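With one protein chain removed, the remaining protein chains of the complex are shown where they sit.
Which chain is which? They are A, B and C, in the order written, and residues in each are numbered from 1.
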Amino acid sequence: MKTPHLEKRMKMDRAALAAFLDAEFAQVAGMFAIDDLRPMGVTVRLLHDERHLRPGGTVSGPAMFALADVSIYLAVLSMIGPRALSVTTNCAIDFMRKPAAGVDLICEARLLKLGRQLAVGDCLIYSDGLEAPVARASLTYAIPPDPPADPATAR
Amino acid sequence: MKTPHLEKRMKMDRAALAAFLDAEFAQVAGMFAIDDLRPMGVTVRLLHDERHLRPGGTVSGPAMFALADVSIYLAVLSMIGPRALSVTTNCAIDFMRKPAAGVDLICEARLLKLGRQLAVGDCLIYSDGLEAPVARASLTYAIPPDPPADPATAR
Amino acid sequence: MKTPHLEKRMKMDRAALAAFLDAEFAQVAGMFAIDDLRPMGVTVRLLHDERHLRPGGTVSGPAMFALADVSIYLAVLSMIGPRALSVTTNCAIDFMRKPAAGVDLICEARLLKLGRQLAVGDCLIYSDGLEAPVARASLTYAIPPDPPADPATAR
Partner (left out) sequence: MKTPHLEKRMKMDRAALAAFLDAEFAQVAGMFAIDDLRPMGVTVRLLHDERHLRPGGTVSGPAMFALADVSIYLAVLSMIGPRALSVTTNCAIDFMRKPAAGVDLICEARLLKLGRQLAVGDCLIYSDGLEAPVARASLTYAIPPDPPADPATAR
């Protein structure tokens, strides 16, 4: 896989992303942990929790969708800075294997395009400790127009 | 839109589907209500609930995904009978408009194919009372092999 | 299915769309015929042609993709006027049944969203004369910014 050419600089680090998530998405923030952050990519962990389970003890599809969605969102924010209004416009997700019971899920997300209006990324989701991915997803985010040059909102 | 040709008979009615949902998916059953059931189609309501909200008071993407997912699942079960092991293999979803604040979401789901191994359906999701859809989704379900001819499990 | 609320007026009729296709997409224009045009919707026919066939005599996946793509493109153009630069950004397609041999394919396309920057539509594709759809597709188009107010290009 070729490495995307990067000229852009990152605008938020791991601590800033985690704080943003806590502040803006309080209802879901406890579900996720950011394991790693890099230019155009992030690794996010869905913490094992009974609430995400389906019959048989495996993580539900909606919880995996949420993991993919938040991962690409965080990858976008890390590059463009905090803008709560970025919205997912599209997601295609393939559920390939049953997640292992009782473990976290790990999402490896990367941005493939970061344009002015649209960002596109994809993810592979793994059961922690296992090699074969349980799901893959690709997502598109619409990026709102640049905010006014106000340091309070635009950093 | 042409009407799919139907020879198959429905295997579960609305009450049976609701009971199945309560029994097998207790953690999410309270989120949904079945408004209407018909051959190869179902209308499912996502009940307004603070837990599904995102900043700005609108329903989150994962909650809409869950609504689409459960709707096609219920449509499949109504035609093939209760088999908890049917699994979503693929979903493509487009988020088109911001849902209205403070109202239920309504999902109109239909099956386009009901094969022996795969079922394909699509959905339009509306804010209750509004005409423009907020999201569309298409989903594929893998149908497990026929269960043994045991009335207790195969009904 | 609810009818989308329409305020916009159509900008091109069937003859104008056909002429645009001939002029701008000469290499594929002979493949398609416009059967019907309506607000936010179009019916397009993929004319039977040996070049689109796969082993077994059925229409190939890429030809069905092309049919869905051109149908949504024509539906968008009919509403916004001729802008050759509108581009497909995303497509999700499900191939559900083998097309019948030796017949045209019919694509029923509708727009679900027509925003300033993005249009979203979906399609059902049928073998001419058969009731069960052979494929479904959803597509997103990015709409370029308004052209300058020049009657020659903006009509």
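Rule of thumb we're sticking to: contacts are C-beta pairs under 8 Å (C-beta built on N, C-alpha and C of every residue); 3 or more make two chains touch, one makes a residue touch a chain.
Note that the coordinates shown come from a computational prediction; the quantities given were computed from them, not determined experimentally.
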| item | value |
| --- | --- |
| Candidates A:Leu47, A:Leu85 or A:Leu112 - the one touching the absent chain | A:Leu112 |
| Contact residue for the chain not shown (choose from A:Ala92, A:Cys107 or A:Ile143) | A:Ala92 |
| Among C:Leu17, C:Met40 or C:Ile93, the residue in touch with the chain that has been omitted | C:Ile93 |
| Interface with the undisplayed chain - residues on subunit A | 1-5, 92, 94, 96-97, 108, 112-113, 120, 122, 124, 126, 131-133, 136, 138, 140 |
| Contact set of subunit B toward the excluded chain (per top definition) | 89-90, 92, 117-118, 140, 142 |
| Chain not shown, touching residues in subunit C | 24-25, 27-28, 50-51, 53-55, 60-63, 65-66, 69, 84, 87-96, 98 |
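Basically, only the chains that are shown with their structure count from here on.
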| item | value |
| --- | --- |
| Most central chain, Cα average position | B |
| Euclidean distance of C-alpha centroids - subunit B vs subunit C, Å | 28 |
| Separation of mean Cα positions, subunit B and subunit A [Å, integer] | 25 |
| Subunit C: positions in contact with at least two other chains | 92, 140 |
